[in-house]
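What follows is a single structure, written as structure tokens, with notes after it.
A single protein chain has been omitted from the complex, and every remaining protein chain is retained in its original position.
Just so it is clear, A and B label the chains in written order, and each chain counts residues from 1 on its own.
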Amino acid sequence: MEGYLRALFKNRISILSLIIILFVIGLAVFGPYFEKHDPLETHMAKMLRPPTGEFPFGTDALGRCVASRIIYGARTTLLAGLVAIVIGAVLGTFLGLVSGFYVGKVDNLIMRGLDVLLAFPYFLLAVVIVAALGPSLNSIMIAIGIWEMPYYARLVRGSVLSIKEKEYVEAARMVGEKDSSILMYYILPNCISPIIIMSTVYYAWAILMASTLSFLGLGVQPPAPEWGVMTAEGREYLLFAPYLLFFPALFVCLTASAFNFLGDALRDLLDPRLHMR
Amino acid sequence: MIREILQNQEILLDIKNLILNFYTNRGQITALDGIDLKLYKNESLGLVGETGCGKSITALSIMRLIPAPPGKIVQGEIFFDGKDLLKIPETEMRRVRGGKISMIFQEPSTSLNPVFKVGDQIIEAIQLHQKLGREKGKRKTVEMLEKVGMPDPKDIINRFPHELSGGMQQRIMIAMALSSNPKLLIADEPTTALDVTTQAQILDLIKELKKDIISSMLLITHDLGIVAEICDRVAVMYTGNIIEHAELKTLFKSPLHPYTRGLLDAIPKMNAHKKELGFIPGTLPDLMKLPEGCKFNPRCPHQMEICLKKKPELEEVKEGHFAACHLYSI
Partner (left out) sequence: MNQILIETKGLKKHFAIEKGKNAAVVHAVDGIDLSIQNGETFGLVGESGCGKTTVGKTILRLIEPTEGQIFFKGVILLSLDKRELRHFRINMQMVHQDPFASLNPAMTIKRIIGRPIEIHEMAKGKEVKEKVDALLQAVNIDPGWKNRFPHEFSGGQRQRIAIARALALNPKFIVLDEPTSSLDVSVQGQIINLLVKLQKEFRLTFLFISHNLSITKLISDKVGVMYVGKLAEMATAEELFKNPLHPYTKALISAIPSTDIDSKSRRIILKGNVPSPTNLPPGCRFHPRCNYKMPLCEKEEPKLLKVNGEHSAACFLSD
């Protein structure tokens, strides 16, 4: 274990990514205790102030403190991404397990069904789901979860297909294990590793999606602070108050990239080891 | 030294105090812990040991094929034909590899390029080291294939590796390796991946070739039976050290080191009376957590106090018979 951590630290980008991730999480968890301004409180007299002293990131058109909105927005974005991938992981893992284990017609049905899902341009899919459920944080979490689902399913199915042929599964059958026990105790626990690694990358996508959908007005609604929403609001003022768009967009970019790089580094690190015993 | 002069044997390969480390995420592993090995001209030396003893690594070190991170040769010299192979430039080493020193590997199916015809692969080797044109190269290839006992060589040169059996693939490897008339052939577990009857064919072939093309050979294996068939001298390795070496008959008839004795006992005898097989208690040590003193001491039936503290040196116990064991230290 320590070996992996040590190797992780050797890569400069990994270190940077880890720092950014810890910073953003720290911001989300501890930020509200430090930031005194209420993100929803408007100060019409102080509107559109550039970043200075009292308002480190400036104020927006309604006089709200951008910094505190960023902090509270962090919570929303990070949480939205998390719930989304949990939904995707649970559904996708279940489908992948069934598909890979039973193969044949069941496998075909599930995989072709998921192919249909993947064939949809992802925005179209999100729009369809949100249109059905109404624009809100919950809707986009479900939409992103459903969108992530086929990726998890494919990943798990691949693992199951190879694990299924292993001798310890055959041994399990010899001692009388039922199919459901084999899936639960023999196959699933040995799939977890790739699931976790890919989740970091899928999480990056989820955060991006959540912000993008909110940016388009399909997700979190104003006045709730959320990076995507704030970016959308900032568009109008790009020419004379660029910081309004800059900060939320920067945070989305940095956070998603950081998770992406971390996921890549983890995958490179753990992949060859997965093949060694 | 005296023996060499007396028996008029020239040294072809001389490895002096070779130390090789691997630096991994889990820590440092000393794969070779000071190897001293001499190989004489026209001799077949068997290098024997179990998993992790470093025998293959020794061969790869001679060929300078150890990946440089994570591996690093920390100390030592490998003299071949008068030059220290570890000090010559890479361009010169490339001429040595496949030219003066050839190697055949364990898994013939992965040593041959699957997308090229077998004949082309041999011709390439010939052209590289002997600077012959394509036509001459093709003729030499057919000649080599005949020498290694391939049926219908003119047809075989147009085949792809996957069309041939394991035994035939290994013959191709041997043909390729011997095409440059190397001074030294290194064979790393050449028959381990083959069936018993195919192994017999290949061993028979090697014995034949020893009479004419193969001059000196370093045979690496875990199978003492194969060593007994082909080799003149044997060196036994254990976790990165050579713990015994001697002439073939001497080693088999009067092994000195307890590990060698254990290995010989572990071979099932055809005329055994009981349902019992010899073994060495314990397991091979984790290369990260090697015992103090003699690395074999936890498993040794003759363990003494000194074995726990001091690592034994390889000494000439009897004439021509070397062992690294405190039982024989002067």
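Everything below uses one rule, namely that contacts are C-beta pairs under 8 Å (C-beta built on N, C-alpha and C of every residue); 3 or more make two chains touch, one makes a residue touch a chain.
What you are looking at is a predicted structure, and each value in this text was computed from that prediction instead of being measured.
Engineer: Tell me which of A:K10, A:K36 or A:K166 is the one touching the absent chain.
Structural biologist: A:K166
Engineer: Touch as defined at the start, partner being the missing chain; which of B:P70, B:G225 or B:G320 qualifies?
Structural biologist: Candidates B:P70, B:G225 or B:G320; residue touching the omitted chain: B:G225.
Engineer: Considering the complete complex, identify which of A:F55, A:F101, A:W147 or A:Y186 is in touch with the unshown chain.
Structural biologist: Candidates A:F55, A:F101, A:W147 or A:Y186; residue touching the omitted chain: A:Y186.
Engineer: Touching the left-out chain: which of B:K41, B:R94, B:R134 or B:K253?
Structural biologist: Candidates B:K41, B:R94, B:R134 or B:K253; residue touching the omitted chain: B:K253.
Engineer: In the whole complex, what residues of chain A lie against the chain that is missing from view?
Structural biologist: 166-168, 170-178, 181, 185-186, 189-190, 277
Engineer: Using the document's contact rule, name the residues of chain B that touch the chain not shown here.
Structural biologist: Counting only chain B, the missing chain is touched by 50-51, 165, 167-168, 195-201, 203-204, 222-226, 228-229, 248-249, 252-253, 262-264, 266-270, 272, 275-281, 283-284.
Methods note: only the chains that are shown with their structure count from here on.
Engineer: Please tell me the distance, in whole Å, between the geometric centres of chain A and chain B computed from their C-alpha atoms.
Structural biologist: Going by mean C-alpha positions, chain A sits 52 Å from chain B.
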